[in-house]
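Just below is one structure, and these are the notes that go with it.
On to chain A.
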Amino acid sequence: MSAIYGLYPDAAAAQAAVDGLRAAGVAGPDITVLTSFPMDGCRFFDDGSDDRVRRRMWTMAGGGGLTGLTAAFALSWVAETSWPLSVGGLPVFAWWPNLIIMFELTMLGAMLATVVTLVVGARLGRRVTLYDPEVSRGHILVGIERPDRDRIAALTRALAAPAGARLGGNAGA
Partner candidate 1 sequence: MDRRSFISLTLVSGTTAALTGGCAVPQTSLIRFVPAEDIQPGQASWRPGVCTLCPAGCGLTVRVMDADADVVRDGITGVQRILAAKKLEGGVDHPVNRGRLCARGQAGVQATYHPDRITQPLKRSGDRGTGQYVAISWDEAMATFVRHLDAIDRRAHPPALAWFGRPDRGHRGTFIAHLLSRLGGVGPIGVDLFGDAVLRRANAMSFGRSQLPTVDLAAARHVLSLGADFLGAWNSPVAQSRGYGAMRTGRRGVRGAFVQVEARMTQTGANADEWVPVHPGTEGALALGLAHVVLQTGAFAADTAGRAGECVAGWADGLPDWTPEAVAAITGLAPGRIDRLARALIDGVPSVVLIGGPPLAHSNGLHAALAVNALNALLGAIEQPGGIYFTPQADVSAMSGLDAGDVAVAPAMSQFVAERLSAGSRPPALLVVDDSNPVFTAPPAWRLREALLRLPTIVSVGSFLDETSSLADLILPDHSYLESWVDAVPESGARTAVISLAPPVVRPLHDTRSTVDLLLEASANLAAPISWPWATHEALLAAALGTLPPSVTAGDTWTEVQERGGWWGELPAAVAQAAAATATPAPTAFTAPTFEGTPGEYPLHFLPYASTFLDGGLAHLPWLQEMPDPLTSAMWSSWLEINPATAAALGIADGDVIRVTSAHGVIEAAALLSPGIAPSIVAMPAGQGHTAFTRYASHRGANPLGILAPVTDPATGALAWAATRVRVERIGDPDGRLILFAGGTREHGDDDRPPHR
Partner candidate 2 sequence: MTPARPPSHEQMTADLLRPLLRTTWRFFLLAAVCTAPVLAGLVAWATQAYYGFGVTGLGWPVYWGFYITSFVFWIGISHAGTLISAILRLVDAGWRRPVTRCAEAITAFSLIIGAMFPLIHLGRPWLAFWLAPYPSERMLWPNFRSPLVWDFFAINTYLTGSLLFLALPMIPDFATVRDNSTGVRRRIYGVLALGWRGSSAQWHRLETAMAIMAIAIVPVAVSVHTIVSFDFSMAPVPMWQSTIFGPYFVAGAIFSGIAGLIIAMALLRRFLHLEAYLLPLHFDNLGRLLLVMSLLWAYFVFNERLVTYYGNEPSDMAVFWRTQRLSFAPLYWTMVTCNFLVPLVLLGVRRFRTISGCVTASVAVVVGMWLERFLIIVPSLGHKFLPYSHGSYRPTPIEIVIAFSTFAAMALLYVLFTKLVPIISIWEMKAGATADTVRS
């Protein structure tokens, strides 16, 4: 069995299950909590990783924007000065009009970087190892992937403790 989990009808029960697992000695990052919507009011474990993630995503977005800006500048500069064509009395490389191109590519870069960071960071498109469709019907899943064989019983007990818990597991697909 590669994962065990419990399904809980509400946040309080799920929190109890998490607390039980923590008490059983499972480290926070090893516990998987799946919900059908973001539980803004509940913090199942508070280890400061959220803030790190947020900062990293903003940094990546900034980096993407910078890349876009550089690309836009390089594109317009190289294109216009290497093959100079005079139009309408404007200079060959005209700052003001090109700023518009630079702005747009900056924003495009930032947005693309954000999405890439999200896809990579949220492990989207990867193989799902621990999941139960009941999550989308409102249950909260608390589980552990690849638990130690010899501690399965203890963990199962911790998961079963809160009221309304339904246990489940899979052999890993």
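Quick note on selection: all candidates are chains of the complex that A comes from, given by their letters.
Methods note: a contact is a pair of C-beta atoms (placed from the backbone, for glycine too) under 8 Å apart; a residue touches a chain by one contact, two chains touch by 3 or more; residues count from 1.
This one's a predicted model, so the numbers in the text were calculated from it and none came from an experiment.
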Number, please: which of 1 or 2 touches chain A in the complex?
2
Touching residues of chain A toward candidate 2 in the complex: what are they?
32-41, 44, 49-50, 53-54, 57-58, 61, 75-76, 79-80, 82-83, 85, 87-88, 90, 94, 97-98, 100-101, 103-105, 107-108, 110-112, 114-115, 117-119, 121-128, 130-131, 133-138
